[in-house]
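Shown next, in structure tokens, is the structure this report addresses.
What follows is part of the complex, with its chains left where they were.
Per-chain residue numbering starts at 1, and chain names A and B are given in the order in which the chains are listed.
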Amino acid sequence: MDFYYTTEEEKFRDELRQWLVDNLPEGWIEGKREIPQDNEGQSKFFRDWQRKLFDGGWSGISWPEEYGGRGATLIEEVIYEQEMARVQAPPQINVIGVAMVGPTLLQIGTEEQRERYVNKILNGEEIWCQGYSEPNSGSDLAALQTSAVKKGDKWIINGQKIWTSMAHLADRCFLLARTENTGKKHEGITAFLVDMHQEGVETRPIRSIDDQHIFNEVFLNDAVAYEADIVGEVNKGWKVSLTLLSHERTGVARQIFQLNQVFDELVEMASTLKKNGRPLIEDPIVRQNIGRLRAKSKGLLLNYYRNLTNSIRNGYPGPEGSMDKLGASELGQEIYSYALSLQGSVNTLWKENAAVTAEWQYEYLRSRAYTIEGGTSEIQRNIIAERILGLPKDIKY
Amino acid sequence: MEFALNEEQQVFQRSTQQFLKSKGDLEIPREYSEGKEEVLDDLWIGLAELGYMGITVSESYGGLGMGPLTLVPILEEMGRAVIPGPYIETVAFAAPLIEKYGSAEQKEKYLEQLASGNRKFTVALLEGNGELSPTNINVLATQKDNEYVLDGEKILVSHADFADTLIVPVRTGNNEQDISLLIVDCDSSTLQMEKQISMDESRKMIKVSFNEVAVPKLQLLGDENTGWEILQDGIQGLNTAWCSNMVGGLDRIVEIATEYANTREQFGQPIGRFQAVKHKIVEMKMNLETARSLAYYAAWALENNTEDVVEAIAMARSLITESFIQSASDNIQVHGGMGFTWEFDCHLFLKRAKSLENYLGSPEDYREQVVSELVGNKESLILER
């Protein structure tokens, strides 16, 4: 049992850390983290950052070297997430392309697909989104109804996707559609690589409760894909989608690292804000809450390391990722909610009137989605019950 | 022994509900927060026509001469629709305080207008970091002839732009509790107002700056330097009212969650069939009914000025605030992704709940008050006679 990294891993970290110092926007590390709010400005900002990452060799580090990656180990990926969390680096706009679509194409794509897409994913030239959820298939993903019908050499796609992050900025979509109705919902699904810039694709923003626009509805109205856009086999798309998800190796890691940082900021805030003239951190009740959150945050982090150790030992990640996801999402809500509780009666002033920084209010609201997106807490609990504990499956109704 | 709304109160409940529905129900806070501030004027006129502005004003001034219990059903309904506007500040704070502490001139000047809907009050209470304590009241009132000259700044003054009269605790001496209440007419004063952006856009928060604002001494509510004490009285009214308002919110949340769980299908079943969802809504229902009981009791205690009134209100306030936040959060979870959209109503309740969390004191503060009262006064009023 140890928490030490090898000399090579440390070298990797140093290199990345130095690169971040040199390449993050000026003042970023010191806390001046401003991202343009308008679509265009935001798009440019994120694309520029994606390009910088690529140029520095820090995009898709787990990709094979021949495709522009570093063939990074799992531990290196973890270090990467730690360092990105540490400086609160901007999100990778093309995270879906880099973390999932690219590796999937490398694994099961055709030679043509690899040539056509992979490089542009890594350098951020083409931004990807993921077309999975639909209005009537959220938790029940396999119930999707968007249809793709073959007509000559084209597939004509009709239907609606929802919760498509970044669709408004994306160039292409990794989309699941139903190509056959066998009565078994996991069959007859096909994965397509769809051009977002065509007439049959319309994107409408979803305004979320934190007054942000990240998610979209995507309407497919006789949208077109071609035979060459099919990933894997026709009607075997469900398996492809699982392959894609399996490349999401460190998704929850950054969230967990960030939460531990946010906890530190919470302590900082409690040391600064006062009540009855006394710093909050001196209030015994506040201390109990902080102590409780500390044990939970640290426990979550340690759980992650334990699961990571297992993944490394076994060579593949187990279903324990659901425990990390469930724990991180619920703890995140708790921490942000408590952060607002501590701010007193001004706790819901936000934007330019925020009492501390508006991040607390934004993320408090944002955190409500933690337990919904990427599989609700209810679904995670079912996975943990069924796949880890071996409890009975919910009845297939 | 009868612990329920009486028939008259039920009538109030129904007619408020009808009225608010006719005005757009949950569209009211939405339109208001999108900038259509005229909905507030419209609402106010309607409330006055129904006689609801005068509920706590004595009959001699054109009111109904009723107490906090009568407000309960009205406030619940307002909470159900997350209604904007300073109704609580006007009828549950200003009216009772002026009735109880106001001079004859003040009563004459304000109460009839208040009851007819022509005077809208709010309370300019908090300063600095928003903490409620006598040392945090530092708007200075300097005596000058027959006037006080006010300097300083109040924050989180809800709907100060809509109100025409403010009740303002000011500092009139150097001792901690040398605080006095002034009634400040907005139209006759030159106040600076600046919006403070809050998550809960249905309660517009304003920063009010006093820059050498002269207020006649006649506007003093109660005696000089007794303001803090009077304020405590007023805060009981505010808290009791907000409790019923929050109960309304809880009630609506349970209704919305149940409806959604009955209609939204996944895996070929309404999601309300899954115990994870079903039992979550049951928790919300349990919290709602406990909240309602405590809110009723608080109002009853306040109306009857019982020995345990302070404890009753503190209990209600601490528990209801937390239940409201919890249920509003759970309601979003029940709704899944749709609950996270601006389009669905779920967030209106969460934002309202969270914005009330520490208003006039945190749940911890009120629990502490419960125990202070309890250890001093352990008689159980309702278990035995």
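Definition applied: a residue touches a chain if its C-beta (ideal position, glycine included) is under 8 Å from a C-beta of that chain, and two chains touch if they have at least 3 such contacts.
This one's a predicted model, so the numbers in the text were calculated from it and none came from an experiment.
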| item | value |
| --- | --- |
| Per-label copy numbers for the whole complex, where each distinct chain appears once | A x2, B x2 |
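In this text, only the chains that are shown with their structure count from here on.
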| item | value |
| --- | --- |
| Gap in Å, rounded to a whole number, between the CA centres of subunit B and subunit A | 40 |
| Of subunit A, residues touching subunit B in the complex | 133, 136-140, 143, 162-163, 206-209, 211, 215, 273-277, 285, 333, 337, 340-341, 343-353, 355, 361, 364-365, 368-369, 371-373, 376-378, 381, 394, 396-397 |
| Residues of subunit B that touch subunit A when the two form their complex | 126, 129-133, 135, 155-156, 196-200, 205, 265-269, 274, 276-277, 325, 329, 332-333, 336-337, 339-343, 346-347, 350-351, 354-355, 357-360, 362, 364 |
